[in-house]
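Every protein chain but one is kept in place in this view of the complex.
Moving on, here comes subunit A:
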Amino acid sequence: MAPWFTRSRNIAHHVKRNMGSFLRPAPTLGDSSWSRSPACLGNSPALLWAGRLESTRAQKLVDSDSENDAHLRDDDQAIDFPGGRVMLTSEMQFIPGYPQQRVHCYRLMNNNGQTNMCSSFEQVSKEVAVKMYSDMITLQIMDTIFYEAQRQGRISFYLTSTGEEAINIASAAALSPDDIVMAQYREPGVLLWRGFTLQEFANQCFGSKADYGKGRQMPIHYGSKKYNYFTVSSPLGTQLPQAVGAAYSLKMDNKDACVVAYFGDGSTSEGDFHASLNFAAVMEAPVIFLCRNNGWAISTPTSEQFRSDGIVVKGPAYGIQSIRVDGNDALAVHNVVRAARQMAIHEQRPILVEALTYRVGHHSTSDDSTKYRPVDEVKHWEMGQNPVNRFRKWVERNGWWSEEDESQLRSSIRKQLLQAIQVAEKMEKPPLADLFSDVYDVPPSILFEQEQQLRETIKRHPQDYPSDVPV
């Protein structure tokens, strides 16, 4: 932080170094001084005595020499620059920008839901596993139905998390309700896990009166103070420095909680990403930076987004411990987030988790991904590497899930959702007063005037205004 800290450390270093050269034992040359005494003199005591003196004289010479040499050699080996001691080398070697071997990806469960016998991990209980799986199914169905609703023109916009259900649910399952979530936009599963109902999701998407956001944000911009899920903001990456701020607040209060900031591969190009990692490291803030590397940022593949080995290598660049995990493996994600959370809170440090996955759906309802990527690529991930199916196999293998459970759950969720949509659609929109409230804590006179003007206009031209908006 303040420059004088580094200076004092340098002073200590300097003193230690000089002391060291005085206290350092003489190099081995001195030890072999006996061998230097002329052999022709034999072993008479007088000669031995003379030899000993010589050797000690020689020793002294060697000592004084080595003193100077040590000094020289020390400076030749390392220097205390601001920022710390660095070892010197005369070999010019550039660190490769891309590693010969990419950082390994942590995975526990294969595609058939089988776990490696040698890998040790804390087992997930039946209760948690069943809830995880049910929520993954719920998320899937929610995505499908809301997407259709948008296509039917009932809502204006939607964004699916297809293919990323494991990241959503498994990471949420590893957190505590006190942990603050700063999402980007493809993480409704976290809110779902915490207890947000299908009705509440629908209310936000339809912007109805019961929406906690009072109809002010576009669909999928959920927010819930109750569940510590901060309201989604559209610009990419803005939640990252805010996450650091929230973590700083937790740190000040010494809370047993951390912040989890979700973002995609595209967001890592934003300046805020870099500054946030840096800040979090410097401030030792308890944040988990969870990157959903799903390969695509609308139409930009990761090969055009960055040239590094993914995002995991960026962590160490800022001094942050990082790990790469198979984002389609619910067990692995769960395990990693749980461990990361422990580290973040107990060691008060940020952690970077890169979850590799694939964005099966389009970026949003305003996108048609067939325009920029081959359909069979999408099919491969949708069918072959499906995180929901994989987890299902594992849960079934444990005897915790059956075919009937599946069909029962699916039809029940579907019914609930359609019901929720109906209710939300028919519900009144937020009243006119909500256009002007919450801009400030108390509306200033100018907003009050503007509201009066608007009301007058509506009164004068009622036919131009929607009838389902209460005035």
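One rule holds in what follows: contacts are C-beta pairs under 8 Å (C-beta built on N, C-alpha and C of every residue); 3 or more make two chains touch, one makes a residue touch a chain; residues count from 1.
What we mean here is this: contacts and distances are computed from a predicted model.
The complex includes a chain that is not drawn, and of the options "Pectinesterase inhibitor domain-containing protein", "pyruvate dehydrogenase (acetyl-transferring)", "Protein YIPF" or "Lipoyl amidotransferase LIPT1, mitochondrial" the UniProt name matching it is "pyruvate dehydrogenase (acetyl-transferring)".
Touching the chain that is not shown, out of A:Leu108, A:Val244, A:Val378 or A:Met427: A:Val244 (per the contact rule at the top). Annotation: of A:Met109, A:Val124 or A:Ile180, A:Ile180 touches the absent chain (contact as defined above).
Within the set A:Val124, A:Cys258 or A:Met283, the residue that contacts the chain not displayed is A:Met283. The chain not shown here is touched by just one of A:Lys126, A:Arg216 or A:His346, and that residue is A:Arg216. Where subunit A meets the omitted chain, the residues involved are 1-2, 4, 180, 182, 211-214, 216-217, 221, 223-225, 230-231, 233-235, 238-253, 271-272, 274-276, 278-279, 282-283, 437-441, 444-446.
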